[in-house]
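Just one protein chain is left out here, and the rest sit where they should.
Coming up: subunit A.
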Amino acid sequence: MWLSIKRGAQNFSSHLRSLDGLLGVHRSQIKIKFSVKTSRRIRHLIVKMSGQSQRLNVVPTVTMLGIMKARLVGATRGHALLKKKSDALTVQFRAILKKIVSTKESMGEIMKSSAFALTEAKYVAGENIKHIVLENVQNASLKVRSRQENVAGVKLPKFEYFTEGETKNDLTGLARGGQQVQQCRAAYVKAIEVLVELASLQTSFLTLDEAIKTTNRRVNALENVVKPRMENTITYIKGELDELEREDFFRLKKIQGYKKREIEKQMAAAKQYAEEQVAEKVSLKKGISINSAHNLLSKTVEKDEDIIF
């Protein structure tokens, strides 16, 4: 059996003594584990009972019951919302997966055709066309920009490309091969389009995957840990309250019983006194005080100094 002790607890041996009585377990069988608590203001002891899920160890008062009920309602609502979020994310995920598959196929085709366009350009304009074009370049004219898109609460990055600045390469291959060079450039621009799209699809895929895992983890945690814990705590508090009530009731009953007996005793004592008084009066009238006779007799039991023997 495990027991978690809150930080700064003093005299935990006294805790042990009181608790083992409560739990019905011998002190030697209680193990101690220090842990950092989850809830911010209320540091609870979590008690694990064998065969059941944990419950929070709280003071079983009515206020606490109200608080726990509110938390259970919150947990239930949170669970429903998260489940909806997880479903929405999964739908998006599947859609992106389908798009990725088709984009990858088309990318294969496009890369093949653009490589072939380069071959055609090399054929007509000479082998050196590659070097000529490369040497003439200062900056990239096709650039990629990224921005955030919000999908069901998850921020997905999206890339898009834009052309900046003019290319001075319109006249490349003026004397031979100009057409092929321009065609090659168009083919490669298309290839870049497809590649940028594929890149943004793949990053959203990975991000969504992470988000879905986290959300599912939270849903499962709520479903399997938090809610049962709350329910057990509420059951426990209710049980304790009932027991307290029963104790109170029992105590009341017992006290009533005592009081009744007290009253009866007093009544009996009073009655006896009254009878004795009556008897005294009667005996006095007859000239003897039974009381004093009694006293005399009883007194001889005690030592009287006047009496020698």
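Here is the rule we use: a contact is a pair of C-beta atoms (placed from the backbone, for glycine too) under 8 Å apart; a residue touches a chain by one contact, two chains touch by 3 or more; residues count from 1.
In this section, contacts and distances are computed from a predicted model.
Per its UniProt entry, the chain excluded from the display bears the name "V-type proton ATPase subunit", taken from "histidinol-phosphatase", "V-type proton ATPase subunit", "Protein TRANSPORT INHIBITOR RESPONSE 1" or "1-aminocyclopropane-1-carboxylate synthase". Set against the missing chain, the residues A:Ser106, A:Thr119, A:Ser146 or A:Asn224 yield one that touches it, A:Thr119.
Checked against the hidden chain, the listed residues A:Thr61, A:Gln179, A:Asn220 or A:Gln277 yield one contact partner: A:Gln179. Within the set A:His131, A:Lys213, A:Arg251 or A:Lys265, the residue that contacts the chain not displayed is A:His131. For subunit A, the list of residues touching the undisplayed chain reads 112, 115-116, 119-120, 122-124, 126-128, 131-132, 135-138, 168, 170-180, 183.
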